[in-house]
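Only a single protein chain was left out; the remaining protein chains are all shown in position.
Then we have chain A:
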Amino acid sequence: MTAPSTATSALPVAGFPPAAVTAAGEPAVSCRNVTVRFVTDRRTVTALENVSFSVEKGGFLSLLGPSGCGKSTLLRVVADLVSPTHGQVNVLGMTPQDARLKRSLGFVFQDAALLPWRTALQNVELPLEVGGAKKLPSGAPTPRELMKLVGLEGWEGSFPHELSGGMRQRVSIARALLGGPRILLMDEPFGALDEITRDRLNEELRRIWQETGTTIMFVTHSVYEALFLGEQVLVLAANPGRVTELVDVDLPRDRTLKIRETAPFVSIAAELRELLGRGV
């Protein structure tokens, strides 16, 4: 299911690996038999049980499942925010910790998690002020270029409370892209937005993915979003969180929202819903 690079005329953005090179089928992230248990006062919760999957470099994997299926936990395992109880996690040939320390990961949270005392541009610049990576890799897009990439040129000096929810999330995407991370992890980033804004951002995220060639893992509980965005959809079931199936999305690389009314889209959506139903 490696999309041939000829299918798209994406403009490579400086500082990111060109899409043609990254779509080589080598995994960017792979998990083997990952189990995560949380021990609380009353009981032990198994958030994930024996989860195995991999995402190829330059891929776009949607993680779809009901609440409580551990999809956010899975993303946090990859980001080294949660340590797995069992199993192996490999990120770009490294441990998640090394990948984090090398700034190979960008994370976009459900609420934009912008610092309210910083302007939009200062929020995008934050990664350059902490954690030892005080300089941009040569050729990597500057904060201003990233603001432009996410469609926020002219809003650099605005404070978060002056921006709409959609704009805040764009700022947070620009921040996650600073330094040209190889992998972008997104935890229901558009979940709190209205449908119209969400549709528009979905289209833009596809464009950004094509332009940057970054590998993306995207958590959602919307079948449409998972399918529209992903090249693959990992369907998860809850209690305990486990993989139901990995579905390849056989849709063209260049997608507009209209694709949601086409027959292939509708039939894969039906298949995903069927899989979600089975997992309950």
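The working rule: contacts are C-beta pairs under 8 Å (C-beta built on N, C-alpha and C of every residue); 3 or more make two chains touch, one makes a residue touch a chain; residues count from 1.
Keep this in mind: contacts and distances are computed from a predicted model.
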item: Among "Anti-sigma factor antagonist", "Cytochrome c oxidase subunit 2", "Potassium-transporting ATPase KdpC subunit" or "ABC transporter permease", the UniProt name of the subunit that does not appear here; value: "ABC transporter permease"
item: Residue in contact with the excluded chain [from A:46, A:90 or A:110]; value: A:110
item: Contact partner of the left-out chain, one of A:45, A:81, A:94 or A:136; value: A:81
item: Sole residue of A:101, A:136, A:192 or A:259 that reaches the chain not shown, by the stated touch rule; value: A:101
item: Interface with the unshown chain - residue positions in chain A; value: 76, 79-81, 100-101, 103, 105-107, 109-111, 113, 115-117, 126-127, 129-133, 159-161
